[in-house]
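One structure is given here, and the rest of the page talks about it.
Missing here: one protein chain of the complex. Every other protein chain is in place.
Order of writing sets the chain letters: A, B and C. Residues in each chain are counted from 1.
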Amino acid sequence: MEAVSIEKAPSRIGENPEQRVLRALAESFPKTVSDGARLRPGLVRAKVDRSDIFRVCRVLKDNLGFEHLTMISAVEYDDRFEIVYHIASYQSKLLLELISTTPKDDPTVDSISSIWGGANWQERESYDLMGIVFRSHPKLERILLPKDVLYHPLRKDFKG
Amino acid sequence: MAEMWINMGPQHPMTHGLWNLRVKVDGETIVDAEPEVGYLHRGIEKICEGLTYPQIIPITDRLCYGSSLTWSHLYCQSVEDLMGVEVPERAEYIRVMAIEMQRIASHLMWLAAYAGDLGMSVGFTYTMRDREVFVDLLQALTGSRLTYNYPRIGGVAHDLPPNFDRDSIRAVDYMEGRLKEYEDLFEGSKIFMMRNVGIGLLRKEDALNLGVTGPSLRASGVSYDLRKDMPYSVYPEMDFEVATLDDGDCYARYRVRMDEMWESCKIVRQALQKMPKGRWRMVSPRNAPAGTGLGRVEDPRGEAVMYVVGDGSDKPYRLKIRSPIFVTVSAAPKILVGYKLADVVAIMGGLDMCIGENDR
Amino acid sequence: MNLFEFCYGILHWLVDLVNNLWYWLGDFLPWYFGDFFTAVGDFAASDGHLTFMTILLESVVIIVVALINVLNFLWIFRKLSGRILDFYGPYYVGYRIGGWLQNLADGMKLFIKEIIVPTKADRLGFLLAPVIFVASSLVILSVIPLSVNFGLSTNESGEYVSAGALFALAAFSIAPFAILLAGWSSNNKYTLIGGMRSAAQMMSYEIPLILCAASVFLLAGSFNFVDIVDAQHDVWFLIPLFIGFVVFLICLIAEVEIIPFDLPEAEAELVEGWTTEYGGMRFGLFYMTTAVRSYAGGALATAFFLGGWQGPSFIPDEIWFLIKAYIVYTVFMWLTWSVPRVRIDQMLGLGWKRLLPLAMLNLLIAAALKSGGWF
Partner (left out) sequence: MAERKLPKSTGIVLKPMKRTGKQLLRTLIFGKPNTVLYPEQKLDLPQIYRGKQVLDFKKCIGCGNCVTVCPNDCMWLEKVDDPELGKIERPGVDIGRCLFCGLCAEVCPTVALHMSTAYELANSERGKLRLSPMDIRDDAFGSTFVEERQKRMLPTLDLSKCTGCEKCAGECPEMCIAMMPVDRTDRNKPEINLAKCKSHAKCVAVCPEKALTMTEVYESYFEMPEPKLILDNCSGCGACARKCPSNAIYMLEMPGTEKTLKGGKKGKPKKRAVFVFEKCVGCGRCYQACKFDAIEIPGVEK
């Protein structure tokens, strides 16, 4: 694989890969990436400001060797939407949980389908069921529900 | 020649379920393709928000008719992660054994459907016949033939029935003999090779980029299996190999699945051998704490993930399911273009569609 | 006694019986009516009329016998496919005779189903296609004799239609037109593609088929089935023309459209190919006609390569012929249930690039054998 792997990121002695990726992210994006934590071996969590999600993902794929986008899930809370990206690295056997928050009245976030093609349908699904709008998505249409449906069924205010 | 759109679906023998593949053909050559899914959308994620944690287990069985056990296992694993439940070791071994049996059964069902797609009835009936052996075993273990409802939060529902070890070893021996027969039946036939070698090429870069997982990814040359690379349950104790092939054509996908069946037979033997005595189930808590739980397993069709958000009550706040097929299907247009109309069935059959989990 | 004499005798007896009544009726009528009655009776009893009616009756008898065989074929088809695929096949309907009545039951069920013509279909073509398909296939059966005595002949000497084999092959190749018509008139993309595939397939496989048959005609020196079979008295054509036999069988499989060459009906991608829009007895006719064509194909292969009705005399000639045809069909079925379906371009490639040169080579061998004086 040609992609720069996480092993090539400058390492300090005694660091495990989870800490290394968190440090690399924190150094590249000191303002927007926060709350980095290692949940269990192989699973890392970090919070990203929604304005920077595209650039973070670009760095993750190109420089840190995260070549696989596993899942995009949207969770609705009382005051916010959380868009959770699970991004996996095949080489260093890591799973990164990136959480990006949007306010309730403006559920908009940058599309990352130009970075990982696999994000295309998952973003459409999030739009369809939760109403998250992904900017500059090539074809942001409903995918599971019919085209003329007016609601987003996974929102908590939707009752059967 | 004039180009035209052909709807292959929603009711079509190729679809194995209910979805629509619109292909644009020039004569018999495919110019463009566009999958349309959602015909089987039941809103399982929404249903789960209204049910308590134990009640969801039979619902997750309905995600995929081919490998329902894997999905309920995945659900239990993610909820155990959320609740912090320790699973008894015997239960983990039983789970791994049952999942591998389910994997064999699922791959056999895939092989049957694939043979049916290629017009090979003999492949269909023989594989379905031999799948029955494992379905019978799972029935003796779990009490049902298709929707097993077997894993529980904190263990499994039942202990092994009497004589189960003997029957399983016998079934695995039988299966290994049968796999040789399949190799004669499929690869020994020139026509099968003509239909498969070099068809539906999916290159490594495309497979990585489009998020294809599971046997299709391994057939494209990426040796990545969650059972090996991010092991869960008691897979670290098991000795098996990850089946990988370099050329991403239909034949490689077929071959990877056949090899996986061999490896699964090995795992079933080892699990039965190493299985400790003891309890198989713990009392599961009623309420989950506020927080998130993540389960990630290697489904027969790829990487399946469940993400559970708990809010302190006895019902999940949000349950997100990542279906491997949902992402794999989105890669279909990339694979299909340039091949003949008859190759559509070979390619889509080779991806192992399962609409239940795709539409949720 | 051959079939002609048998039928002639029956007709003669029947006409005599009717004429007695007829003349007796005429006696009660005025003279001008009576003369008319006498003239009609005389015409009915005349040799020309009787011969004509005999030929009709003969073909009916032959086709009925053949159709009973076709029922057997369907039964073998279902039973054998069941056994190869590890299930029972027909079982309950006609339990004591191995489920033989299942096909009749299915036929009855199909008969009582409604005939549905799609709204946007070309109605005339849609209704005409099965007629052409079935008729052209049944016509093949009428010229294939089961033995020297059991065949369609025009006079008492048992002299058969001199170009019977040629006629059979010609009738065999009408079907593509019917299929294309069915596919086009259904106004459906699947049926259209199926029809086009069928036309391409049958045309490309017709040529090697006829070339192989031509080598047989060359060796036998006749188009007549009896002469062809007689020519195989010493050695079956299977042995000198083995290549031709294999090519002929492969082409026959393609002609009768069974797996691996059932592309026009390719179930997986084209639903049911050109028969998609047909239901009820029209579909049943297509289904039956496939068996008819299989029977015809088996019979042709038997007559051309397997020595026809020749065999040890403890079994009647007709039975020998049928046994051989059944064996050919069984081999077809065995192959069918063992392999997947090929792709259309691969199939056409096989037809043009492999089978055609082989058929030419076979013709060359036949010519060499003929000029060398062995036949």
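As a working rule, a residue touches a chain if its C-beta (ideal position, glycine included) is under 8 Å from a C-beta of that chain, and two chains touch if they have at least 3 such contacts.
Every value quoted in this text rests on a predicted model; they were computed, and no experiment measured them.
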List the displayed chains that the omitted chain touches in the full complex.
B, C
Listed in rising order, the chain B residues that touch the chain left out are 51-52, 54-59, 61, 122, 126, 129, 136, 139-140, 142-144, 147, 149, 152, 154-155, 157-159, 161, 181, 183-193, 197, 221, 245-247, 251, 281-287, 313-314
Under the stated touch rule, tell me which residues of chain C contact the chain that is not displayed.
80, 82-84, 86-88, 91, 334-335, 337-339
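Everything below uses one rule, namely that only the chains that are shown with their structure count from here on.
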Of all chains shown, the one whose Cα mean is least distant from the combined Cα mean is B
Report the inter-chain centroid distance for chain A and chain C in whole angstrom, where each centroid is the mean of the CA atoms.
67
Using mean CA coordinates as chain centres, what's the gap between chain A and chain B in Å?
25
Quick one: which bits of chain C touch chain B in the complex? Just the residue numbers, please.
81, 84-87, 189-190, 193, 259-260, 262-263, 266-269, 271, 337-346
Chain B contact footprint on chain A (complex, rising order):
42-43, 67-71, 73, 75-76, 84, 86, 90, 93, 95, 97, 116-122, 125, 129, 142-146, 153-154
Tell me, which parts of chain B touch chain A in their complex?
37-38, 41, 43, 45-46, 206, 208-213, 222, 224, 229-230, 294, 296, 303, 305, 307, 309, 317-318, 320, 322, 326-327, 329-331, 334, 359-360
